[in-house]
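Structure provided below as structure tokens; questions to follow.
Removed from the display is one protein chain of the complex; every other protein chain stays in position.
This part shows chain A:
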Amino acid sequence: MKIQVRGLTKAFGGRRVVDGLTFEVEPAAVTGFLGPNGAGKTTTLRMLLGLVAPDSGSATVDGRPYAELPDPGRTIGAALEATGFHPARTGRDHLAVLCTVHGFDRRRADEALETVGLAEAARRRVGGYSQGMRQRLALAAALLGDPEVLVLDEPSNGLDPEGIAWLRQFLRTWADAGRTVLVSSHLLSEMEQLVDRVVIIDRGRLVHAGPLAHLPGGQVSVHSPQAEALRTALEATGARTHRTRPDALTVTGLPCAEIGRLAHRHRIELHELTPESGDLETLFFTLTGGGSGSGSGTGNGIGIGAGSREGK
């Protein structure tokens, strides 16, 4: 099932949070919905799910707005940020209530808890859950109806590295089964290893949409006393280069290993070979012109934009 967003627009208090947004989400792939905090991701997802009414435009699943789906619970599962749980209700009861409303067998609650690794805490009150456990419970709720489409808003928030690895594997299996998944995040380093396609937005507008493999390559910084010779060799392969210092180049379009191999073949001495940044991150800064553009951090958890959390 496809998600289609067309000309979606929403203003809060005169400020356009989502502005003429158009994109599609294909099945059988993990699609990352990326943008800095405040870019309009959560508002877009809430419009897709019928919780926020668009000012104009449409968002459909399988050709229909959410409220007109014949059986939303079995079609699309969603785990949204700022989703609440009654603190006095147990995790299992939270899901059991949803089973009652949807008419699912109560066993689905236990199966979903098992899937997300929350079976042990199932009979404890949600008030005592950690952020990561709440994320898992929200995901379990999304999975209850065994839906075709999964929409996850910042699912890795509060998950430990083990949880994130698990999520990655889970979403991979999901997409490989031909189902649709749209997962939002402002954490690029995480998403890069998670998604096949990206939809990038900034200030409510589409910046880039397409397969991750087609993203413009990252840059590699190379130091060499024979910079000019290296430059000639590199450009012969079609890579683009830029001389930053007499003994330094930045190379676009070739990975480090290829550059090293080429230098070795031409007997060119190298002093340094450094990938400049995560591809997605570079791309993001290039496309949005946001941040300092230094791209210096490739470590875990480097976010984009320093704005406050959207959606309050």
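Simple rule for what comes next: a contact is a pair of C-beta atoms (placed from the backbone, for glycine too) under 8 Å apart; a residue touches a chain by one contact, two chains touch by 3 or more; residues count from 1.
Following the convention adopted for this analysis, contacts and distances are computed from a predicted model.
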Looking at UniProt, which of "Response regulator", "ABC transporter permease", "ABC transmembrane type-1 domain-containing protein" or "DNA-directed RNA polymerase subunit alpha" names the chain we cannot see?
-> "ABC transporter permease"
Which of these, A:Ile3, A:Val25, A:Ala59 or A:Ala141, touches the one chain of the complex that we don't see?
-> A:Ala141
Residue of A:Arg6, A:Arg89, A:Arg124 or A:Arg203 in touch with the missing chain, whole complex considered | A:Arg89
From the listed residues A:Leu98, A:Leu212 or A:Ala233, report the one that touches the chain absent from this view.
-> A:Leu98
Touching residues on chain A - with respect to the absent chain = 42-43, 46, 49-53, 66-67, 69-73, 78, 80, 82-90, 93-94, 96-98, 100-103, 141, 311-312
